[in-house]
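With one protein chain removed, the remaining protein chains of the complex are shown where they sit.
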Amino acid sequence: MSTRVGGRRLTPYLLVGPGVAWLGVFFLVPLWNLFVMSLSTKRSRYDFDPAFRWDWSNYGDVFGTYGTQLGRSFLFAGVATLACLVIGYPMAYWVAVHGGRFRAALIGLVIVPFFTSFLLRTISWTVLLADDGVIVRASRASGVLALLRAFGWINGDRLLDTPVAVVGGLTYNFLPFMVLPLYVSLEKIDIRLLDACGDLYASGWSAFRRVVLPLSLPGVFAGSLLTFIPATGDFVNAYFLGGTSSRMIGNVVQDRFLVQLDQPGAAAISFLLMLVITAAVLVYARVLGTEEMTS
Amino acid sequence: MTGSWGRRLVGCAAIGGFVLLFAPIAVIVVFSFNDPVGRYNLVWQRFTLDNWLHPFERDELTSAVLFSLRIAAGASVVAGVLGTLVALALVRHRFRGGSLVDLLLVLPLTTPEIVMGSSLALLFLDLGVERGPLTILLAHSMFCLSFVALTVKARLRGLDWTLEDAAMDLGASPWRTFRTVTFPMVVPGVVAAMLLSFSLSMDDVIITFFVSGEGDSTFPKYVYGSFQRELAPQVHVLSTAMLVGSLGLLALSVVWQRRRSTVRPGRA
Partner (left out) sequence: MSLQTSRRRFLGGLAAVAAGGVFAPSLLTACGNDDVGGRRLRVATWPIYIDVEPEGEATLDLFERATGIRVDWNEDINDNLEYFAKIQPTLSAGKAIRSDIIMPTFWMVPRLADLGWLEPLPLDAIPNAKNLLPGLQRPTWDPEGRWSLPWQTGTTGIAYNRKATGGKEIRSIDDLFHPDLAGKVGFLTEMRDTLGLLMLADGKNPQTASVADAERAIERLRKAKADGQIRKFTGNDYQDELAKGSFAACVAWSGDVAQLALENPDLAYVVPEEGGMKWADAMVIPKGTTDLDAVAKFMDFVYDPTNAARITAAVQYISPVQGVREALRAAGGDGAALADSTALFPDAATEKRLYTFRSLSEDEESRLSEAFSKLTGS
């Protein structure tokens, strides 16, 4: 659909130049700095100028010491992403296919929560999930709490300060990141395709499975990425909604940096996290198919 | 599964999703009318208009909000301009290094904020740059750039660029083509991306923490820090006000879209 302009050789570079320079200076250079830091050793606890020494021991420690939090972060983020998909897909579908004239407004509504503070939204969940609040009481009465307890996901009679609350918070906070890309790809689907399916006597479910779902895969891919990746590094949800066994790798990095003053260690964890995420993303892309999705 | 049954299910699920999305928002709005006991506005006591009558009671909070707004505006303009240029290059031109640029754009999204923040703090220190509003602006523009570029790129890909050729073929000058065809096509995507980066900047805590000077307080930084001792109802009031403001903007833009779409094409 898009025409490519072979044209002037210099133009694209000039267009791209400022942005790339900006990212180069404010993203790549500091990262390089940090990488060097991850291979350095501190002479003492208060050494603020660690010596660069190709010291890979910082990396070696990460999986051993923080394996739990690392694994937990991926688990939480993964569950949250799945939940976002389950909740977000119907939302995107409904607005795209049945939204009609109000599509733009409805999808705009999805962005509206962004205009309040992420912190405040998370804090508000402590109100909603309060021990004596409606949600908890309903969960208790309906046996949901007992079910969660049976799985070992909560221990006690509350939802707040548990892993469940953290995952719930992650799901909630990143839901728009899933809905929007899904909507974008679903919106592009020509309604007439669906009508054609109907004409060919395909059932609703079959039409969905064979036509809509594949066409929406780019959106699923983009949405999953935009949800999963920030979720793994998050620590705000764990901070406000979590208890004693809900800390994520983001909390660890924060602790390493601020409390233990272990910049090399924190740097190593961060780089490893980035590597694992990138690998996961590549695998996911391979599984989902074509390269076009990495747009 | 028949069509209408499925449709009803999807509809319910969708509505459920929207309810979920707005539940905490409802809490924020409702609690702006709360008269809390103690320092934390987290337990409903009783209704009061007091908070709304004195929304600016907490000087620090008010100046934090204003500061955040200014930074966000600056960052979204910078990111908007730079990101759009990059997106245009990637979509409209084929050049060596295109996929590298793609990779560069995605990298900030895979980097934990705490890494970006602390590495920037180190950088500023090494360069002798004093941390302050400028460094916050630079940092925010950086991470917004990726979002803008990717969003605009996705938008641009779906556009029909042959319209440009058509316009030129019909005798429109390049400038006219740009003004009447290209710009209107591109603008909605760019504006959407800038709005996105505005809210990203407003909301940022971690990076801001590392790149701000001692006294600089953005709205999220204020909330996070003050949470150790209180949660003032004015926080809810100002949040609700910002929410209403953005809803208003949204409504305006919907109206504007409607009006634009009733203008027949070709009549520029």
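The letters A and B name the chains in turn, as written, and every chain counts its residues from 1.
One rule holds in what follows: a contact is a pair of C-beta atoms (placed from the backbone, for glycine too) under 8 Å apart; a residue touches a chain by one contact, two chains touch by 3 or more.
Note that this is a predicted model, so its numbers are computed, not measured.
Visitor: For the chain omitted from this view, which of the shown chains does it touch?
Guide: Within the full complex, the chain not displayed touches A, B.
Visitor: Which residue among B:S146, B:S226 or B:S239 touches the omitted chain?
Guide: Within the whole complex, the residue contacting the unshown chain is B:S226.
Visitor: In the complete complex, which positions of chain B touch the hidden chain?
Guide: 37-40, 42-43, 67, 70-71, 73-74, 77-78, 81-82, 84-85, 88, 92, 121-122, 125, 132-134, 137, 164, 174-175, 177-178, 182, 213-216, 225-231
Visitor: Touching the hidden chain in the full complex, which residues of chain A are there? Just list them.
Guide: Per the touch rule, chain A residues meeting the hidden chain are 5, 7-8, 11, 14-15, 44-46, 48-49, 68-69, 130-131, 155-158, 160-161, 243-245, 247, 251-252, 255, 257-261.
We adopt the following convention: only the chains that are shown with their structure count from here on.
Visitor: Just give me the whole-number Å value for how far the CA centre of chain A lies from that of chain B.
Guide: 17
Visitor: Contact residues on chain B for chain A in the complex?
Guide: That would be residues 1-3, 6-7, 10-11, 13-14, 16-18, 20-25, 27-28, 31, 42-43, 78, 82-83, 85-86, 88-95, 97-98, 101-102, 104-105, 107-116, 118-120, 122-123, 126, 138-139, 141-142, 145-146, 149, 153-154, 156-162, 164-165, 195-196, 199, 202-203, 205-206, 219-220, 223-224, 227, 231, 235-236, 239-240, 242-243, 245-247, 250-251, 253-254, 257 of chain B.
Visitor: Please name which positions on chain A make contact with chain B in the complex.
Guide: 1-7, 9, 11-13, 15-16, 18-20, 22-24, 26-31, 33-34, 37, 87-88, 90-91, 93-95, 98, 104-105, 108-128, 130, 172, 175-176, 179, 184, 188, 198, 203-205, 208, 222, 225-226, 229-230, 232-233, 235-236, 249-250, 253-254, 257, 263, 266-267, 270-271, 273-274, 277-278, 281, 294-295
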